[in-house]
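Every protein chain but one is kept in place in this view of the complex.
Let's look at chain A:
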Amino acid sequence: MKPVLKKYTLTIVSAVSIAASLLWLFGLGWTLQDQFTANEKFEQPKEKTESATSKKEDGKLTIFALGDSLTRGTGDADGKGYTGYLSDLLKEKSEQDINLFNTAIKGETSRGLLNQIQQGEIQRQAKQADVVVMTIGGNDLFQQGAVLESLDMNAINGKKQIYLRNVNNIYKQLRELNGDAVIYHVGLYNPFSNLPDAKTTSSVVRDWNFETAETAAEYENIVYVPTFDLFQLQVENYLYSDQFHPNKEGYKLIAERVASLITFEQKGDES
């Protein structure tokens, strides 16, 4: 009985293997044909599918964060940054689920951010947001401490003009994308306020903050959140070991300040 069974399996296995060989050979041939001959240029779909357009997820507060390393959370031991603590605080306060989308990139300048918000997916997320938080300008101004060495006022003013123009465009673009969401622009602080040149650097930072706030004031629902005062005294206690980014405590300070500004009645009006 047994040998018969074996012969039967033998035939089946062989037949299956032969069929499989042909199939794989065909696949291989198709690969060669597909990869080595020029294909007609694939056209990008003109219309996005329905779900790709903005559709808010119900019942959740969506925070959209963009900007530079501060929004990313560089220097925070837990890696949360002020956005993380902010969403924790809001979750407690509102007992609501929070979606946090953080698209910040370390070292981003105002120019980089302006380029970033041209991307389709970023725009889609901006449309969905209930709250937008951002930081920008730190890298325009400080550029890893380079500005400290020269303190050339002409160069700094030149940079300021470029920065302000970019910020203005960023505001405009965000407002066009999303007319309802409040934008909280978290301001600059002076990480060098305990160094010899503190007087000059602080006045530069104050100047940038003032001008940015003026730009923000031209738009509806853009709140420029000051942080200068938070770091004015005892700056070393709130800075990470790189003496530039905030540490955990510093981020918590920023988060508390932003959290106190976000009110929920107004969110109720929106939805």
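Note that contacts are C-beta pairs under 8 Å (C-beta built on N, C-alpha and C of every residue); 3 or more make two chains touch, one makes a residue touch a chain; residues count from 1.
Everything that follows uses one rule, which is that contacts and distances are computed from a predicted model.
Undergrad: Since a chain is absent, check the UniProt entry for it and pick the matching name: "ABC transporter permease", "Quinol oxidase subunit 2", "RNA polymerase sigma factor" or "Carbon-monoxide dehydrogenase large subunit".
TA: "ABC transporter permease"
Undergrad: List the chain A residues touching the unshown chain?
TA: On the chain A side, contact with the omitted chain comes from 6, 9-10, 13-14, 16-18, 20-21, 23-31, 34-36, 38-42, 44-45, 48-49, 51-52, 57, 60, 72, 97-107, 119-122, 124-125.
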